[in-house]
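One protein chain omitted, others in place.
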Amino acid sequence: MSTFEDMGFCKLDTDREQRTGNPEVIFGQGKTVEQALAIFGRLAQVHGRALLTRASAEMAERICAVFPEASHVEEARLVRLGAPPAVFSGTVLVLCGGTGDIPVAEEAACTAEWMGCAVQRIYDVGVAGIDRLLSYRQQIQEANVIIVVAGMEGALASVVGGMVRRPVIAVPTSVGYGAHLHGVTPMLAMMTSCAAGVSVVNIDNGFGAGYNAAAIQRLLFEKTSLP
Amino acid sequence: MSTFEDMGFCKLDTDREQRTGNPEVIFGQGKTVEQALAIFGRLAQVHGRALLTRASAEMAERICAVFPEASHVEEARLVRLGAPPAVFSGTVLVLCGGTGDIPVAEEAACTAEWMGCAVQRIYDVGVAGIDRLLSYRQQIQEANVIIVVAGMEGALASVVGGMVRRPVIAVPTSVGYGAHLHGVTPMLAMMTSCAAGVSVVNIDNGFGAGYNAAAIQRLLFEKTSLP
Amino acid sequence: MSTFEDMGFCKLDTDREQRTGNPEVIFGQGKTVEQALAIFGRLAQVHGRALLTRASAEMAERICAVFPEASHVEEARLVRLGAPPAVFSGTVLVLCGGTGDIPVAEEAACTAEWMGCAVQRIYDVGVAGIDRLLSYRQQIQEANVIIVVAGMEGALASVVGGMVRRPVIAVPTSVGYGAHLHGVTPMLAMMTSCAAGVSVVNIDNGFGAGYNAAAIQRLLFEKTSLP
Amino acid sequence: MSTFEDMGFCKLDTDREQRTGNPEVIFGQGKTVEQALAIFGRLAQVHGRALLTRASAEMAERICAVFPEASHVEEARLVRLGAPPAVFSGTVLVLCGGTGDIPVAEEAACTAEWMGCAVQRIYDVGVAGIDRLLSYRQQIQEANVIIVVAGMEGALASVVGGMVRRPVIAVPTSVGYGAHLHGVTPMLAMMTSCAAGVSVVNIDNGFGAGYNAAAIQRLLFEKTSLP
Amino acid sequence: MSTFEDMGFCKLDTDREQRTGNPEVIFGQGKTVEQALAIFGRLAQVHGRALLTRASAEMAERICAVFPEASHVEEARLVRLGAPPAVFSGTVLVLCGGTGDIPVAEEAACTAEWMGCAVQRIYDVGVAGIDRLLSYRQQIQEANVIIVVAGMEGALASVVGGMVRRPVIAVPTSVGYGAHLHGVTPMLAMMTSCAAGVSVVNIDNGFGAGYNAAAIQRLLFEKTSLP
Amino acid sequence: MSTFEDMGFCKLDTDREQRTGNPEVIFGQGKTVEQALAIFGRLAQVHGRALLTRASAEMAERICAVFPEASHVEEARLVRLGAPPAVFSGTVLVLCGGTGDIPVAEEAACTAEWMGCAVQRIYDVGVAGIDRLLSYRQQIQEANVIIVVAGMEGALASVVGGMVRRPVIAVPTSVGYGAHLHGVTPMLAMMTSCAAGVSVVNIDNGFGAGYNAAAIQRLLFEKTSLP
Amino acid sequence: MSTFEDMGFCKLDTDREQRTGNPEVIFGQGKTVEQALAIFGRLAQVHGRALLTRASAEMAERICAVFPEASHVEEARLVRLGAPPAVFSGTVLVLCGGTGDIPVAEEAACTAEWMGCAVQRIYDVGVAGIDRLLSYRQQIQEANVIIVVAGMEGALASVVGGMVRRPVIAVPTSVGYGAHLHGVTPMLAMMTSCAAGVSVVNIDNGFGAGYNAAAIQRLLFEKTSLP
Partner (left out) sequence: MSTFEDMGFCKLDTDREQRTGNPEVIFGQGKTVEQALAIFGRLAQVHGRALLTRASAEMAERICAVFPEASHVEEARLVRLGAPPAVFSGTVLVLCGGTGDIPVAEEAACTAEWMGCAVQRIYDVGVAGIDRLLSYRQQIQEANVIIVVAGMEGALASVVGGMVRRPVIAVPTSVGYGAHLHGVTPMLAMMTSCAAGVSVVNIDNGFGAGYNAAAIQRLLFEKTSLP
């Protein structure tokens, strides 16, 4: 039995939910509205739910017109449809350094929610005013997984990494200029962080961070809730 | 009450075990044998266990002479002393691409073990002979966390990332030459992987990967085993 | 006797077909519509066939208006005119990782066809769902030459490179973001591939890959078909 | 039936000859003498021939002591044992720019020979004295495959690429200094060559170039010689 | 006596003609039309001639309206006014690789002319068809100074550098894509050229090349023509 | 008592004036007009003064409409409101290399003024006409702090650094092209300056330079003027 | 009257003390022992004091043998002779992230002392254990100038920058590996810091940081102590 479906311009990995816990997610950037709509529709049919990231305004509008129950989260540039089969216990905490990082933080948060996570958000707590961050120390330490979204030099990841016993997933963003090199600098900085419990995903890849956080929460869920 | 101890040339973060679940770990590189020995000894006293990574041969010998119960894992370039307070259920799987990657893979494995993980190893399964990897598909899918250690172009991380529902931590290594740029190429490649569930740590940072895997396993352990 | 023809703004290499097997090909990018049209016309006159790559919409329209028998392959951004002097035996297989890579893959395929190759296409078989790729194992192993077009981290080239006894030509694409560095990352990754039989052409250079594949097929053709 | 053999520290891909036409080749760099010897021995047993590249002097000496019929090609830093099952018709031509490039050129030549190719060598024909190169125009045009090995700015690949109808495989070398960036500059330059029929392998990767050339020659051989 | 004149938004280096042989030249990019016009006018008044490079269309139009004797060389993006005090003997030869390089080549040629040089142009002689270049060998060897303008991998500079006894000034251009890195690749390649008599100016800096050629021709002129 | 105020989309660091001497400054780039206006208004209320940098034209217009006493310095792309609590004795001197650097120089000057500095400006004194610079030697040596703003190769910082006994703050700018790499080249050059008393801030970061100069002037002020 | 003295292999800038407040300082790296000794001796004669940085062991030994009153600070790799003409009021605080950063921190501290500063040191307060740093908040806020020395990702500079009203001079160090890129990563990160009052000097340039701090302290001293 085939594990995928040939749609002509793409091969839908219909086995992916069985294998990874989530249906294939559509990366909107570089696709035509027609392609995105066709894949979204087929995923909705096969899995009863669908997620589209990096959606253009037109893409989102067309899809929401066809699927009225789909919701467009503008700030996060994504369209999501359907509820996760289960909601995992405990929370994923999404922190970000500045207001410019919020779109990426929201992509992470919405992705994790669509995959079954309960998400808490604390935004604009960059290290230039460290007391803002420290005032949330307890919430930070109580989360199951922490996603840190930061542009500029990305120092937030290191400070948070040293405060907790839980995995920290860092997302460098393209917010900055000059020596920031479109996000390459915070990416390298997070990679060479002096705090040990930090792993890193691609620049602006809120989706990847949310996905990783959900994988950790799913592990906990499946090991505790399943017979 | 102070959370650290001033040893003159360093400030020992004695609160770290309470805060993060593990005592401070000593990074041997760039330290003198005397410094490493002094910190190792103090950590052993305070916490009953200690871990030293990137240990030179001389460093390891001196420490093992003073602490006969410490063991030197030559291949992983580390010295470890003491048992973890608990052993976490489920396994961490460490995969590596080629024989040259084994030292980094062992650093990851030994670190995770010292922190309480049960570790399984499958080495030399690079994608140039994909059937080697595919023959272990079941073990890979059953692990709680997968660490992928690879040099060259690091493609192993993407292939494994697409096979599993669990978090994958990728470690690029400095094994390669030319366009490999001392590991920068696989680091960037893993970062921009087409597989979603992959997060990345620094080049040759086996310790960081083991630490992250242990943080995930500890979350599972503390949420399931503690009252 | 001169081997080229001075057209004022350019020197047409009229000897090229004799020397390399193919007439000069026009690289449309950076040329005016008038320049492209003039060269296209002169090539058509001299050789009876012509190929224009990186054609703008306006360029293609103007040329097709003047040369009704020319065909514009929009997705591949090229205009081709005339049939190859011979069709080579055996097939060139073009694989690509994702739908975003199709324009580059088509440039490769159409170029190879215009030069005399029979081409087979298998698209959207990126390694994140390895079973899609593996289901085509036989076709891949039966091709004479394999062109692998991939963006993101470009891992597809390594996996294919390890599966076959035939030359693999890898084309990194600019499809990706962040650590992908506009294609530099998959280019470097393909260059340092752990699979031996892979050689690489420039980012998005579908034309170059098609040209190389045709050179291999032409070698086979001329050594077997010519007296 | 398994396609590989687990030797403990490595998994020998014993199926590789069947799949790719050549046994696994040992990359000596980063391996211990014992590891190299063990793999060499096992390959010799299974396939009746073996090839070790990037061999240290000690490695070569130990292997030749155990396998007196093996030969150590010092300049190319490799040890080879056994004859190819067939010798392919036509020649592979290896060109290099300067005397400093000869070790890489020899690695390419010896690899191709071990795999069944007849190899012709023309060395020290860099473009700063273009007449040297032009005086070999006929030999260059008559070869089936041309390997161009060059350091500095690597311009030789472009000049040769424009002279022939056959595939050109370019190998940038680490011979140079300053702006040469350890070979990154000629690698990028060869990649963006104005000549179409050039594909590129990693810096100093003579082995890869030889392997690719042999794959092309094997294609010709198997399509013409086999029933 | 002051060597400059304060115009408010700039300090005109009125001593420059005395010191360097040429009046200050205006770099149009980043200046407003008003600024360019004001400086152009003042230079015309002080020196009787003026040169503006990187002129926008609007800038050129405004200046030519005010100074009808000024001429706008569109292809070279410059506006020039007035004749040089002397015309130097011998020629400066400007070569370029492809039609896309012509704007930069023209900037070099027009600058050199404005400064007193007789200029000869040979365009579209890239090394992919080496016979085009070789057919001009005599003209190339007879020039006093040779400017080589080339994009892609810039190999033309090396080939020409090895053919002549005269200084060669190489100008890398931003014509190319992918591994060409917006001209950084040919810049580095020209810098590490295997031909000795090549010096390099900035990417697309036709002006700088023309200026350098004129400095050499001026030296010859002043040493031979002046009492 | 909280040190910040939660405004929903941001956390205003209201303690910052107490801690650092200046209220939080708004970085306009990447914020919506509404966000900028809201923060500007709240800062004006709390501190009686406000500064917005990288203001878009629309942003500036909206804010000046609501706060008529605010002034928009177009060239410096900033909006400032209110007077500093004190004016520091001595002057900050802002030098720049060319007219293209003036916007960044003005950002530095206006920031320093808003923070309490007396500022002197000397513009267009790049080293290509060194006499312009040398004619201001006395003013340069009498300033308390010198800010050097320069694009191209940034050599001005080194020349000035060797002339004075006072701290020099260098600002590389994005004015240049080609090898200038959008300002990375002058940034690195200033960093590795042969003059000792130079420290560097980010590319185009006039604000940071003004802020640093003000911090030095404030130190002097508080140590001499306060009881 | 000449402002320098020609010593054959170098031109001693004897005017420098008059101009900048300090005698020329010798950078030992790349000089022979004889050269260093000769310059050191001449400086001692002219100015009564001398400073040599990056001194090799042999260099230091030879100089101390000739000048018994000179002292060799091994950890800082420098030799200093003589007392400053004045000691400035207030303190320069030197912070560093880890024990590996101490040599650079000591170079900064010893340089500042030799130039007249009172220096306070707080070492090993990296942000991975933020409470260590916070426990010194008062000392940090009371210093006149703060030097932050840090390797890895350099996040310490940002956290400190946000805590103080005084100038912060950041020194990235070469302590780290992999993505740390020999100090380029913390250099870029400090450059693009989210805290405004941070300026940066070259990697491992403790001398430059000490020099800058002394320039600030000298300004304060000369403006308050001189008539």
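Should a chain be cited, it is by its letter among A, B, C, D, E, F and G, assigned in written order, with residues numbered from 1 in that chain.
Simple rule for what comes next: a contact is a pair of C-beta atoms (placed from the backbone, for glycine too) under 8 Å apart; a residue touches a chain by one contact, two chains touch by 3 or more.
Worth saying up front: this structure is predicted, and the values here are computed from it rather than measured.
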>> Among F:Gly28, F:Pro103, F:Gly116 or F:Gly176, exactly one should touch the missing chain; which is it?
In response: F:Gly176
> Which listed residue, D:Arg42, D:Arg132 or D:Lys223, touches the chain dropped from view?
Replying inline: D:Arg132
> Taking the entire complex into account, which one of E:Val25, E:Leu52 or E:Ala150 touches the absent chain?
Replying inline: E:Val25
> Which positions on chain G touch the chain that was left off?
Replying inline: 2-4, 9-11, 13, 15-16, 29-31, 35, 172, 174, 182-184, 187, 202-205
> If you put the missing chain back, which residues of chain E would it touch?
Replying inline: 19-21, 25, 89-90, 141, 144-145, 162-167, 169, 187, 191-192, 196-202, 207-209, 211-212, 215-216, 218-220, 223-224
>> Contact with the hidden chain only, please: which chain D residues?
In response: 98-100, 102, 123-125, 128-129, 131-132, 135, 175, 177-181
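The rule is simple: only the chains that are shown with their structure count from here on.
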> Which whole number of Å gives the spacing of the CA centres of chain F and chain G?
Replying inline: 25
> Between chain D and chain F, what is the separation of their C-alpha centroids in Å?
Replying inline: 57
>> For chain B versus chain C, what separation do you get between their C-alpha means, in angstrom?
In response: 44
> Which chain A residues reach two or more other chains?
Replying inline: 98, 128-129, 162-163, 177-181, 187, 191-192, 196, 202
